[in-house]
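Everything on this sheet refers to the single structure shown next.
The complex is shown incomplete by one protein chain, all other protein chains being positioned as in the whole.
Moving on, here comes chain A:
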Amino acid sequence: MRRGVGLAAFDRQEQSNRSFAQLSSQLSQSQVDNLHAQLTQFRTALAHFASTHRDSIRKDPAFRHAFQQMCSSIGVDPLAGPRQGGWWAEMLGLGDWQYELSVQIVDVCVSTRDRNGGLIEMDELLRLVRKLRGVTSGQVTEDDIVRSIKTLQPLAVGYQVVALADGRKMVRSVVKELDEDQAVVLAIAQQEGGRIVEDILVTRKGWTRGRARAALDNMLLRDGLCWLDEQDEQCGKAYWVTSAIKWDV
């Protein structure tokens, strides 16, 4: 481009700058419009999807899981409530469903707390929640429980899923830290149907007797996580991890 000289050149440059700016804002405007249109389309499609599959999402655990995975991969939170601008919750009623489930989880955890000291095995929790819901309301999976417990986090009451060494999961409903030894004790007690004695820890885990006794006594006396049995046939004294015993409510 030939660069003009003199005052007129300044004018011309200014004018071309102006036109470029106009053009660029036009371009970005059309991009924004385009994006908006796409979003609306996406929204409608999703809404359509959600409303047509609403029932299956609520009833079929596998479908629900897939749906939740899809949501998290595109960065949409299906649980965002109406307050956070989530039209999802209204669309699906999934938020309510999840909250309802967490209330039931709390119900089970609290009502069994006096027996298990606030620690319940995942399978047992599932069994009791299912029992509480009855048979008609569709199946609840472990995945649903884990999600619901996450929704309890803002309440800061300490609901947490604890994974044991052997892959089992337990749900803790009291604010209490489990140390490593206790986790081992819990895992073994699960295999033994609840019963645990010092000898098992000494022979299977190679612990010293003192360590085994300290771990068990902590659970018994400090945390109230197990019950003492002074009439054990083999060892005279056995500990029973109540969360590992199967109870009927």
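What we mean here is this: a residue touches a chain if its C-beta (ideal position, glycine included) is under 8 Å from a C-beta of that chain, and two chains touch if they have at least 3 such contacts; residues count from 1.
In the analysis below, contacts and distances are computed from a predicted model.
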By UniProt, of "Ubiquitin-conjugating enzyme E2 1", "DNA-directed RNA polymerase", "DNA sliding clamp PCNA" or "ESCRT-II complex subunit-domain-containing protein", the chain left out is "ESCRT-II complex subunit-domain-containing protein"
Hidden partner chain, touching residue among A:115, A:130, A:150 or A:205: A:115
Where chain A meets the chain that is not shown, the residues are 114-115, 117, 195, 220-221, 224, 226-233, 238-240, 242, 245, 247-248
